[in-house]
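The other protein chains are all here in position, but one chain of the complex has been omitted.
Labels run A, B and C following the written order; every chain starts at residue 1.
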Amino acid sequence: MTANDPTQPVPGTYLFDGNMAKKGYGLNKMCFSFNEQSARDEFNKDPDAYCAKFGLTEAQIKAIHERDIIGLLQQGGSIYYVAKFAGLLKLNMQDIGAIQTGMSLEEFKAMLVKRGSGEE
Amino acid sequence: MTANDPTQPVPGTYLFDGNMAKKGYGLNKMCFSFNEQSARDEFNKDPDAYCAKFGLTEAQIKAIHERDIIGLLQQGGSIYYVAKFAGLLKLNMQDIGAIQTGMSLEEFKAMLVKRGSGEE
Amino acid sequence: MANIIGAVTTSHIPAIANAMANKAEETPYWKPFFDGYPPVRKWLNDKKPDVIVLFYNDHGLEFFIDKKPTFAIGVADEYHNSDEGWGIATIPPVTGESELSWHIANSLVEDGFDMTICQEMKVDHGLTVPLSLMWPGNEYGHVKVIPVCINCEQHPMPQPKRCYALGQAIGKAIESFDSDMTVAIFGTGGLSHQLDGEGAGTLNRKFDLECMDKLVESPEELTTYSNLDLVKIGGAQTVELNMWIAMRGVLRGKVTELHRNYHAPISNTGAGLLLLEHEMPN
Partner (left out) sequence: MANIIGAVTTSHIPAIANAMANKAEETPYWKPFFDGYPPVRKWLNDKKPDVIVLFYNDHGLEFFIDKKPTFAIGVADEYHNSDEGWGIATIPPVTGESELSWHIANSLVEDGFDMTICQEMKVDHGLTVPLSLMWPGNEYGHVKVIPVCINCEQHPMPQPKRCYALGQAIGKAIESFDSDMTVAIFGTGGLSHQLDGEGAGTLNRKFDLECMDKLVESPEELTTYSNLDLVKIGGAQTVELNMWIAMRGVLRGKVTELHRNYHAPISNTGAGLLLLEHEMPN
C-alpha cells in the first residue's frame, strides 16, 4: 500500500462521497455509458474523441490512457463505473485488484486465499 | 359535477395513486414526451401512430381523439402530464377546468372569482 | 455557522410567468397579485441572502413516474430550465451551491431522510417562477439556489408532518455549516386549488387564510392534516402546502410576519405571499 491520502479517513481507500462524485461526474458518466455496446465500440474506435464528449479533465484522460485504476479513483471515479471501463478492457475485479495493489495476479489471489482462510 | 366514482374517496377527484399510475403508465409516458417540440410535432403529424408507440389502450386513444380530459383522468392520466397534452392543444388550465366541469370558460372563471372572494 | 435570515412563501404557477412575459402586471386581473411583491423584493435586495433553499415540486419536467422520488435535493453548481410543453419562456440557468448542498444531503441521510441526490436536474416552473417573481428581468444569477423537490404528484406523498420534519432537519444542517453565508428559505406553490376532475376549480379562501395564520403562529397544527384532508378541504393540488410547511420547519424561535398578501383567484389558485423572519433562540 503506497498512497495515504490525508483527506481520506481510511488508508488505501477512496470514499466515493460528494467531493468525489462532483470531481468525477463526467468520467463516471462516460463509464456509465459503457453499459451499451455501441458506446464501447465508439470509445474503442477513438478514445480521445469519446473522452472529450464527456468533458473529461486532462488528468482523467491521462489515467484512461494509462489504464491507471488508482489514478481514475483519485480523479473521482466510482469503482462501479470504473469497473465498466475495466470490463471494456477485458479486465475483471481480480485483475484490477492486482493492478491497484501493485501485485501480480497470482500474488493478489494468494493474498485473498490467505485472508479468506483466516490466516492473515 | 356528474361523476361520483365509488372507488374515489373524494367526489369529482381522481386521486393519482398506484392504481392510476399503473393504469395510465403508457398514456402519461406519451404526455411526458410532449416536453419536447419534436415529440409534439410527431404527435401532430400522426396522432394514432404516436399513441401506438406508447401502447395506449383503446379507451385512452378514444379520450385523446375526443380531447376528453375527464376520460383521460379516468384512464389513469396524471393531471401534470395531461396538462402537457392540453398545452399541445393550446388549452390552458382554465380552459380545461371549464371542459371538465361542463361550464363555459366565462362561467368557470366567474365561479373561481366567487370562490376567491369568499362569496361561495 | 451559516445564518438563516428569513423565509418567503409564494405561488409558482406558470400563468405568472406568462403575465410577466406579456407585461400584464398592471391589468385589473393581475394588479392585486403583483402589488404584493415589492416589499419582498426590497427585503431580498436589502438583505442579499447568499443562498436560497427552495422547496418546490416538479410537475413532470425532470421526474417521470418511472422513478418518482419522495424527496430530491440538488447538489449541482448549475441548474437548467427547459421546455415544459405549454409555451412558457425558458429562463436562464440557475446558479447552485454544491458545497452546502452536499453538506445538507449528508446531514439529512445521517438523520434518516432517504433523499434522492441529484447532480443533474432540470428545474421547472415550480422553482423558476418564484425566482422570476423576486428578481424581475431574471436578475437572479448572483443568488445561489439549492432545490429541494417534494413529490406532490403521485400518492403516496410525504405527509405534512414528514415535510415539517424535513424542514427542521435542513435547518439543523444549515446551522451546522461552517461558513458565514446567509440563507433564505422559499416555500412555493399552493394554496388551495384543484386542476383535475369534475372538482376542478375548487378553492377555499377561508382555509388559505387560516393556513397563513397557522403557518406563522402554530405550524404544528398544520402537521396534523393528512394529504387526504388537504385534498378534501382545498382541492386535489392543495398538497402543495407541504412546501410551505417544509419551509416553516426550517425556522426556529419566535417568527415575525413582516409582510403578507393574499389574492384569489390567480388562474385556478389561491395565491399567498408571506415574508417571515425568525429570532433564533440562543
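Going forward, a contact is a pair of C-beta atoms (placed from the backbone, for glycine too) under 8 Å apart; a residue touches a chain by one contact, two chains touch by 3 or more.
From a predicted model like this one, the values you see are computed outputs, not experimental measurements.
From the options C:F55, C:F71 or C:Y225, the residue with contact to the chain not on display is C:F71.
The chain omitted from view is touched by exactly one of C:C118, C:L131, C:L203 or C:L222, namely C:C118. Within the complete assembly, residues 1-3, 9-18, 21, 25, 28-29, 31-32, 34-37, 40, 69-70, 73, 78-84, 86-88, 92-94, 96-97, 100-102, 108, 111-113, 115-118 of chain A touch the chain that is not shown. Within the entire complex, the positions of chain B that touch the omitted partner chain are 17-19, 21-22, 25.
The chain not shown here touches chain C at positions 65-72, 105-106, 108-110, 112-121, 154-159, 162, 165.
Here, only the chains that are shown with their structure count from here on.
Among all pairs of chains, B-C has the largest number of C-beta pairs in contact. Averaged Cα coordinates give chain A a centre that lies 48 Å from the centre of chain B.
Rounded to whole angstrom, the centroid-to-centroid distance between chain B and chain C, based on C-alpha atoms, equals 25 Å.
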